[in-house]
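A single protein chain has been omitted from the complex, and every remaining protein chain is retained in its original position.
Take a look at chain A:
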Amino acid sequence: MQIYVRPHVLARNSTVFRDARRWAVTAVKDSYHGLKCGVEIHLQLNTKTKLFSNSKTSFHAAPNENVSYFDLALPGSQPILNRHAVLLALKAATALNCKIHRRSMFDRKHYFYADQPAGYQITQFYHAIANDGILWLQPRDGISSQDKLGVRITQIQIEQDTGKSVYEIDSDRTYIDFNRTNHPLIEIVTAPDMKTPQEAAAFVHKLQTLMKHLGVSTGEFQSGAIRVDVNVSTNGGKRCEIKNLASINDIIYAIRAEYGRQLREVDEGKVVESVTLAWDGRNISVQREKEGSTEYRYIPDPELPPLLLSEDIITKTRENQPKLPDELIDELMASPHGLNLANAHTLVGHGLVDYYYSSYKILEEADIKGKNAANWIINDILGIVPAGEEKLLPSILTPSRLTDLIIAQKQGKITKIVGMNIIKFFLENPEDHRDSAQVIDQYQLTTMKDNSILDAICSKVLEQHSDLVELVISGKKPSAIKFFIGMVMKNGKGRFSPQDSETAIRRILTDRHPEYANSQSDRV
């Protein structure tokens, strides 16, 4: 087992969260008078198979590996609706407080493009599955106002994703990958209820967290699981659409840039025309004039039957809806947990709230403060879990394994370093199902009290770093003692507690260099 030296790790998601708070700050400085934003979000649904075929959905397959006859629009192939996709759309619509329609329909939207094999996309244009929802934003979500802000959801519709065109550099060839073709999506459209870039960003971030929490979508920008278009209008003027914003920061900066562009147009005496815009990370540019003139020739799909939902499934989805992030964060921040907002966000964001609660309960029953579990999980463990695999944590490092280690550490049986090493061992060996106590016993990891071995290790460390010893004794760099403690713990493979190590080092230094004892007493 290798020694793990832990850098101070902030759970990954909290970077986004810190951004959210910064948005709130910038909002104070900037004025966005007359700005109105609405968003259109495409979310890839977390299903095993595609929307209308049996081929698998995946992000990591070789090009055109997961493609069925229907995905390729082969003649004679037909769509068969994936019920799981409908169920996920239903969960999303329920969480967004939408009016869910017992009868909805699928329509075809036509346009020719190489990555659109049928020449049309199956979507819900005339009769979508849900309308008229609302998502409430709170001040802690990163909006500037002190009141809640309700963002109205105009529509949620189920639709197919397109394939991907891959352009070869220095060539006129385009390659097409149909793996993404027919991946289920929901499109969520809001009313123009957001009045600053920060509010739009906060909305998207909150929606991401919510959908991830419900298992509806991974909500990741990087993989394209979420794609965001923003509509911007100023002072009641025409609205312009910024397409395909790739991160929360892009949303903020693109809206800010577009707001500036629209104000300048008006200043120059022009009228803002309805256009489609692109954001390249620095500049906003007009992509296509006259939005709205595109002729999509919508037609109800002539062979897909209406999507009928029973009252029962709608009711059950509502009843089985888990606690939503807002409620969980309130709980975690309240007594007895008393977590700060960032930590509460981290647990909710990674879906680890139940995991924490289970561990909390076991610890409390063992008369140890349950909150220790949160500290271990957030500050230590998440730093060594590979990104994206956080959800697997509870099944590998089960609450009983985790709490056994915390209890052992609190009782002085093992050091925290050993504890973390064991956790790392568990994560690297998911097939190993032994409990924590067995591993501690088998590898003899209990904290050692053998002073002769400790002294030998300390002496060796001090000999190897005689130059540093000099600095410590002379009082030029007393803090170097911490380095010695670290090295002793490393060489002792974590078997000696930091307290014991420090005591031994100081004792040896004092023994060998009486002047050191004096400098210590001076300090005191």
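Everything that follows uses one rule, which is that contacts are C-beta pairs under 8 Å (C-beta built on N, C-alpha and C of every residue); 3 or more make two chains touch, one makes a residue touch a chain; residues count from 1.
Rule of thumb we're sticking to: contacts and distances are computed from a predicted model.
With the options "Amidase signature domain-containing protein", "Mitotic spindle assembly checkpoint protein MAD2B", "GTPase-activating protein" or "Chromosome transmission fidelity protein 8" in hand, the undepicted chain maps to the protein name "Amidase signature domain-containing protein" (source: UniProt). Among A:303, A:319 or A:431, only A:303 touches the chain that is left out of the view.
Touching the missing chain, out of A:31, A:78, A:285 or A:499, is residue A:78.
Mapped onto chain A, contacts with the missing chain fall at residues 69, 72-81, 108, 110, 112-114, 117-120, 176, 295, 297-299, 302-305.
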